[in-house]
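Left out: one protein chain. Kept in place: all the others.
A, B and C are the chain letters, set down in written order, and residue numbers restart from 1 in every chain.
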Amino acid sequence: MKYEAEIDGRQISIELERRDRSVSAMVDGRRYELEVLCPERGLYLIFAGERVYEARAWSAESDLFTVKLRDRVFSARVIDRKHRRSVADHSDEGRQQLTAPMPGKVVRLLREQGDEVEAGQGVVVVEAMKMQNEIKSTKAGRIVEIRVAAGDTVNANQVLAVVE
Amino acid sequence: MKYEAEIDGRQISIELERRDRSVSAMVDGRRYELEVLCPERGLYLIFAGERVYEARAWSAESDLFTVKLRDRVFSARVIDRKHRRSVADHSDEGRQQLTAPMPGKVVRLLREQGDEVEAGQGVVVVEAMKMQNEIKSTKAGRIVEIRVAAGDTVNANQVLAVVE
Amino acid sequence: MFKKLLIANRGEIAVRIVRACREMGVSPVAVYSSADQSALHVRLADEAIHIGPAPSSESYLVIEKIIAAAKRTGAEAIHPGYGFLSENAEFALAVESAGLTLIGPPASAMKIMGSKTSARRAAIEAGAPVVPGTTQPLASVEEAEALAATTGYPVMLKAAAGGGGRGMRLVRSPAEIASAFSLARSEAEASFKDSSVYIEKYIERPRHIEIQLIGDREGDFVYLGERECSLQRRHQKVVEECPSPVVDEEMRRRVGESAVRVARAAGYVNAGTVEFLVDREKNFYFLEMNTRLQVEHPITELVTGRDLVHEQIRVAAGERLSFSQDDIIMRGAAIECRIYAEDPQNDFLPSPGLIKRLSMPSGPGVRIDSGIYEGWKVPLDYDSLLAKLCVWAETREAAINRLARALDECAIEGIQTTLEFFRAVSRDREFRLGNFDTGFIDRFLADGMKTDNPEGEDDRDAQLSDIAAIAAVLHAKERAAKLDLSSAQAVESRWKLYGRISQRR
Partner (left out) sequence: MFKKLLIANRGEIAVRIVRACREMGVSPVAVYSSADQSALHVRLADEAIHIGPAPSSESYLVIEKIIAAAKRTGAEAIHPGYGFLSENAEFALAVESAGLTLIGPPASAMKIMGSKTSARRAAIEAGAPVVPGTTQPLASVEEAEALAATTGYPVMLKAAAGGGGRGMRLVRSPAEIASAFSLARSEAEASFKDSSVYIEKYIERPRHIEIQLIGDREGDFVYLGERECSLQRRHQKVVEECPSPVVDEEMRRRVGESAVRVARAAGYVNAGTVEFLVDREKNFYFLEMNTRLQVEHPITELVTGRDLVHEQIRVAAGERLSFSQDDIIMRGAAIECRIYAEDPQNDFLPSPGLIKRLSMPSGPGVRIDSGIYEGWKVPLDYDSLLAKLCVWAETREAAINRLARALDECAIEGIQTTLEFFRAVSRDREFRLGNFDTGFIDRFLADGMKTDNPEGEDDRDAQLSDIAAIAAVLHAKERAAKLDLSSAQAVESRWKLYGRISQRR
């Protein structure tokens, strides 16, 4: 099976065959013959010759993985070729969705629907864990929609407002 | 729902109603109005008035539970009335099944099929974790069957031999 | 000794106090908001009282609810931990009027130390060195010039009503002072509607140390060495160590005795911490006193071998200190990392949420004080401290090596934490040399948390990143497979279930 992956910003292609514990992998042309055990959920014990690697993998979003190897933590995106386009879709041409970077509570709105905003101007203030965060518009435009009100609880990546 | 239970050897009857977090229980006539959360698998956080109890419950066999409450560990058997008889069945009248008290390896057989044994005489030796254990017949009789051979790995409660 | 003690706090510090109670045969009573009913401190307590909805202003900060909970359970004493009501003199008075004992100083001492002006006055009266300058408003630019000339440049102009850096101006030479003075005044006026500005000597690249002390009701005091708290981010401590790499035995004695004099002058009782700034010439200046147990108290416990929470409770129960100044011997070195639910890759944004998996280090010289568990959903209503990882070893160097080892064993999955950031700090050359000041972390972050790779590490990096990518793909496959499998299995077991039912019939 072939996969496209992005790891710490680097694009790589991975070809991987697994038969029980044996894994053959080709990463950007580098060949690995591995033995892999999974002693805990999300924990891969990878034997490569004499070397052994304990890799912990977990995911926040469906295609974004965090992998910890001893002292190193990697961010990896595993890309399904078919869905590649839809993932790239994320930032639309003309419209800009302002999303919550973290779960939290909407403390106040700094602008109203219909207001014009400059790039870098704050629109909504979200608070979590005693820290307030101004969610800013990255471009100039008009706020066509505000989807939250003060006091609302929001999830990470939830759309708060739309700027056109 | 009514349950029969045996806790640390004491027989009790329990009537229990659960509506979400609220649990009403009657234990041998003692009434408890409880609030119960389950923050982890098998972990019950039980609020009884001002008091709070963290109970960990797990089971080795289907109807036998271990419950830990702070510094105390209880053995509890929860008896389904319908199956009561079948549970009691365990020790047959005439036949005696010799079972492994622990997982292990059969080191050697001390008797052969057809041998007569006295009560307290060893039949099979099982080893685990560098400790050897003689599995003894609890009554006098004849060994009608030996189901294991030296070198076999056995599970806890596995029948090793039958004495009649 | 008390039979029952109420803990007016949550998180790791509440757990810490529950443990001390258990070890002293005192029954611990927890309080909790609606967000915390299944929190670890509740799970470990004997009794637990619900005190309101999630916002702390409606729960942990409501004096009447805390007192009522103590009354209802028959608790004789209240430990406030840190934060929340711990430095609230009104609370201290309310506890007293309710006939209960607060594990902490009297309200009077809290009040003195609660205001910058009165704390500075108390320190001066006690003969402790303070940052040269004045907290009185400056009448004119001439007065500012005269004072600056006395203290020596650089100086800092500060808004008397200020905070958060507004109305502050650094002045490096006499030429700058006139314009800085008028700017500071107008900024102060705009921000606080009060144009008063005062002057202080500016300490360049200061270190921040603090003396732990404890006193009993008879007025005996003991100081338990210092802690180095220079590693701060936005004035929030992130890494602390004990002892400080720059403090020697003689300086420790001088600063320690200074701290005790300040505490004594304020009529202090129980555990407290006196903070000092230290300049490049190792002059130290009184900064403030924290009238409560500190987050970072465990490193002092590790080095001195004394249990501060036990001692706090004993002293509050009227016992004399169980040790004298001569009994305090500093052994080895300890470091604390505050594990916050914040994303170091994303400007330390808070990251509350579900802890999917949790793996904590153990073995020699490791101490974990944690308020979390696997399956706990970290609420967004409170501060982001999840746990503290402390290590102890024979020397500072060995402690840093142990810290790196322990951090590598540590994994918190599901939310973002500062673990990764600490892994980088523990491998930073300047940190390892002990060369830092309160500006270290900002500079370190500006440099992108980079650590110097030993030679040959680049190859290792490439291989590691390949292995990580393979693990990610394996995990992606497994997750996909599990989805399919679990459905398939379940359908099968459903069949079996039906099969069994029909057999029974």
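Side notes on the structure shown:
One rule holds for everything that comes next: a residue touches a chain if its C-beta (ideal position, glycine included) is under 8 Å from a C-beta of that chain, and two chains touch if they have at least 3 such contacts.
A quick note: this is a predicted structure, and the numbers were derived from the prediction, not measured.
Of the candidate positions C:A317, C:I368 or C:A462, contact with the unshown chain belongs to C:I368.
When the missing chain is restored to the complex, the residue among B:K68, B:R111 or B:R147 that touches it is B:K68. Residues of chain A in touch with the missing chain: 37, 39-41, 45, 47, 50-52, 54. Along chain B, the points of touch with the absent chain fall at residues 1, 3, 5, 7-8, 10, 12, 14, 16, 18, 23, 25, 27-28, 30, 32, 34, 36, 38, 40-42, 44, 46, 48, 53, 55-60, 63, 65-76, 78, 101-105, 128-131, 133, 153, 156.
Touching the omitted chain from chain C are residues 15-16, 19-20, 22-25, 44, 298, 301, 305-307, 309-310, 322, 329, 331-332, 360, 362-370, 393-394, 398, 401-402, 404-405, 408-409, 483-484, 486-491, 493-494, 497.
Heads up, the rule we're going with is that only the chains that are shown with their structure count from here on.
Distance between chain centres (mean CA atoms), chain A to chain B: 48 Å.
Rounded to whole angstrom units, the spacing between the C-alpha centres of chain A and chain C is 30.
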